[in-house]
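The structure under discussion is supplied below as structure tokens; questions concerning it will follow.
A single protein chain has been omitted from the complex, and every remaining protein chain is retained in its original position.
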Amino acid sequence: MFRQVKKDQTDITIYINDQAVPAKTGELVAAVLLRQGIISCHKSPKNDQRGPYCMMGVCFECIINFEDGRTEQACQVYAEDDLHVYLPITSA
Amino acid sequence: MKANFDAIIIGGGLIGLSIAYGLARRGHDCLVLDASDTDFRAARGNFGLVWVQGKGSGFPAYADWTMRSSELWPALKDELQINDPKPLGLEQNGGIHICLSQSEFSDRANKLETLRSHQNGRFSYEMLDRADLLKLQPGLGSDVIGASWCPHDGHVNPLYLLRTLHSSLIRHKGTFQSDAAVSNILHQSGIFIVESKQGNFEAPCLVLAAGLGNRILAPMIGLEQTVRPQKGQILVTQKTEKLIKVPMTLLRQTAEGSIMIGDSHEELGFDTSSSADIMAQIASRAKRTLPMLEKQNIIRSWAALRVMSPDGYPMYDQSPKYPGGFAITCHSGVTLSAVHCFELAADIERGKLGVSVQPFTERRFDVSPS
Partner (left out) sequence: MKIDSNYDIIIIGSGPAGMSAAIEASKHKLSVLLLDDQSSAGGQVFRNIAGNQRRKSASSFLGRDYWSGSKLANEFENIQIDVITQSRVWQIGEDKSVYFSCKTKAFCAQAKFVIIATGAMERPMPIPGWTLPGVMTVGAAQTLLKNDSMGAEDAIFAGTGPLFYLTIWQYLKAGFRVKAVIDTAPSKLPFYSFLWAIPALLQIRLLVKGFQWRSFIQKNTEYFKNASSVSFKGVNKADIIHFVDNTGTKKSIDGEHFFIHQGVIPNINLSMATEVKHLWSDRQKCWYPYTDKFGESSTRGIFVVGDGAKIFGVQVAVLSGRIAAKRIANYGSGISMMSTISSLVKRGIQKSARPFLDHVFAPTREWLVPVHDNVIVCRCEALDKAEITEAINLGVSGPNQLKSFSRAGMGRCQGRLCGLTVQHMIAEHNKIAEKDVGYYRLRPPVRPITVGELAALTEHDKIL
């Protein structure tokens, strides 16, 4: 299980699939997912589950969706208060 | 590797492979000589439309030839899929050409009506106004006035077409030689001798299907093919749910879910770079056509060179000086693949181009003495 080096360092709330989750300002959304034990974001064309792998924008496996239809890499999005993200794997 | 074949085809793109497979399935021992991995290769830049509407409005023979190919396509698909299960994704349920202004709409209507009248009604189409069009394709932008719809149109996966032609050729005991750029062609006692990077090969029948390379090769067999490069750029999005219900001239969705967005016609010589300004124009037109595309990520762009004749129509020639020698060029390699495979290959086997394709001779550009 992923944990922070120093626990309880959270100051904002983001929403993953409309579920409130504590996060820290400036944290990568991919890190928030991992801390929640979410290691799968989407499915491959052959239906295998995939999730964060490189954390630097190269592998394109940490895919998240936004309400406005945008798709992003979770490791390229910084957490802000009241951010809403959706996982393709659950909305499929 | 042996050196003698029934037929040598120079060029392993859609034209070369369609003809080679067409000959191989008729029992001929064929060799395809293909260039290198990074050569121009128009076949890799194809959009994938199997398109009839609008073609040949100034050239009835082309309209007929295109229609014939569209009729033969299901048979080609069935045959190829026996050899290779990679799904061609052929759909021939109609296609549309979007009009973004009233004048575009009227011009289009006139063009297609002229075409129909030349073809004795064989070609059907319908001009759809915005209301009827939205029933076919929801979500069209407010700039869309209407479209021309043609039931003969469709699309296919062009890269899998290339692949299944390739594997079908191999299955029928054809030979495919890569990295075999041709430097010279000689002729002796009815046999063509082809000098390539992979050695010399001989055959009584030779087909030049090297795209832009035909310009240099054609004179070697007493022919002329004045082809020039015309750049086209395409954008490709990530895979997404089915947003595009019917293929359009500039927008189609593949079976895997990615959306292909075209296109451009640039006269920039042998330049195959992707340019931001053209890409932006292509994206802009797509967004006007289908605003829901706005948030789709473009993950890839493509630029390839169409093989253009002076009037944009195919050039099919047989060498008067060296019987058995042919030069074949067009820029609709996907649509015409079926008719190349089934009918043009039969002509080449006979040694004589048939009536349907005689109008496509390069000599149509000769200026007649007044």
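For reference, chains read A and B in written order, and residue numbers begin at 1 within each chain.
By definition in this document, a residue touches a chain if its C-beta (ideal position, glycine included) is under 8 Å from a C-beta of that chain, and two chains touch if they have at least 3 such contacts.
Note that the structure is predicted; figures quoted are calculated from it, not measured.
Enquirer: For a quick check of understanding: of B:81, B:167 or B:226, which residue touches the chain that isn't displayed?
Expert: B:167
Enquirer: Which residue from B:173, B:245, B:265 or B:295 sits in contact with the chain not drawn here?
Expert: B:295
Enquirer: Which parts of chain A are in contact with the chain that was left out?
Expert: Contact residues on chain A toward the absent chain are 1-6, 9, 24, 26-28, 31, 34-35, 39-40, 44-46, 48-61, 70, 75-76, 78.
Enquirer: Contacts of chain B with the missing chain: which residues?
Expert: Interface with the chain not displayed, on the chain B side: 34-38, 44, 159, 162-163, 166-167, 170, 176-179, 235-238, 256, 261, 273-277, 279-281, 283-284, 286-287, 293-303.
We adopt the following convention: only the chains that are shown with their structure count from here on.
Enquirer: Going by the contact rule at the top, pick out the chain B residues touching chain A in the complex.
Expert: Spelled out, the residues of chain B in touch with chain A are 238-239, 256, 292, 294-297.
Enquirer: Considering the complex alone, what residue numbers of chain A touch chain B?
Expert: Checking each residue of chain A against chain B gives 45, 68-71.
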